[in-house]
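Subset of chains shown; positions unchanged.
A and B label the chains in the order they appear, each numbered from 1.
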Amino acid sequence: MRALFIAAHADDVEISAGGTIQVLIEEGYEVWTTTTAQHAKERTIEAVEAAEILGAIYIPVVGSIRYLTTYWDDYNFSLIVTPSSTDSHEEHRQAAELGVGLARGNDITLMEMNHAIPGGIYRMPQLNHFVTFSVDQMEIKALAVHAYRSQKEKYGSWWPLAIKARDRYYGLMADRVGVSFAEGFNIVHS
Amino acid sequence: MRALFIAAHADDVEISAGGTIQVLIEEGYEVWTTTTAQHAKERTIEAVEAAEILGAIYIPVVGSIRYLTTYWDDYNFSLIVTPSSTDSHEEHRQAAELGVGLARGNDITLMEMNHAIPGGIYRMPQLNHFVTFSVDQMEIKALAVHAYRSQKEKYGSWWPLAIKARDRYYGLMADRVGVSFAEGFNIVHS
């Protein structure tokens, strides 16, 4: 079983699906992550480090997406995860469309992530699936997010705090008994 | 300025809009709350107490809604807030439709609340407006929620925790600098 997480920007996947990636790996998935926008070298190194923390494989965009598209059948992804196709950021929508195109003529599961942004939050996908994960997995996710030192400097401390609050909120909603966290998705096709 | 919060069940308004009610009162609004479902006497007493904590006026449903509808013009509400018209609970949708009907032929603002429920959460309204409030106002909101002793017994401690996590998440999104909380709404008409 092989899953592909397509994001526009390095750190999007960690924020939206860092817990889910750990759960998938536990279930036996080989998880790949990739990004469609150009990044500075520093951020690419951070992305490799963040993927390593989660147990995933990060493929920088140059040469990768086209490669994936061309040799699609050899990879046999059974799960593709993208940003929301209605996101307010154009580059997120482009990454989503790439996923739709890859999943189009094949019998795979396609899900959209719930990207949290300061100020706006509108155009959120209708979440119809939640993946819960443990406190320990939340710690590892936080480490992966913190690997993006360049972003932490830019946005400040509110950023990891907001992610943790959201995941705690979803966790309490999805599983009121335990002490779990959760990430929300929109299943487009299954 | 007069605002009307219509919910299906006593405690819905406190959970979804307890902070916003305090902000409106600060801005000079007279805030009324009401509920459309039948409740046990105990819960009605809790609702009166909760409204009092927030500084609002609670009108039990019997005789109130029809009264409001009939004498509409005398009340001059400039803001009506209801559950989401796409909520998964039938009684929530009915309360929403009541608000739509009241706001129909009049030039007032109509907003839908974001009702959080365990397990499901799907069919969330598309939030396009956030009201931020302070840590102190969060404390008062928590007191109002805790006034529903009957509900706390039923649902346990996850319940106030989840509300606080959600409001913190929205607060960090809506105002990343401060230490505020926030509640999300869907403006239907303004």
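The definition used in the following text is that contacts are C-beta pairs under 8 Å (C-beta built on N, C-alpha and C of every residue); 3 or more make two chains touch, one makes a residue touch a chain.
Because the structure is a prediction, the values reported are computed rather than measured.
Participant: Full complex copy number, with 2 in place?
Facilitator: Total copies of the sequence across the whole complex: 6.
Convention: only the chains that are shown with their structure count from here on.
Participant: Using CA atom averages as chain centres, what separation in Å is found between chain A and chain B?
Facilitator: It comes to 33 Å between the two C-alpha centres.
Participant: Write out the stretch or stretches of chain B touching chain A in their complex.
Facilitator: Touch residues, chain B against chain A: 116-124, 126-128, 130, 155-156, 158-159, 161-162, 165-166, 168-170, 172-174, 176-177, 184.
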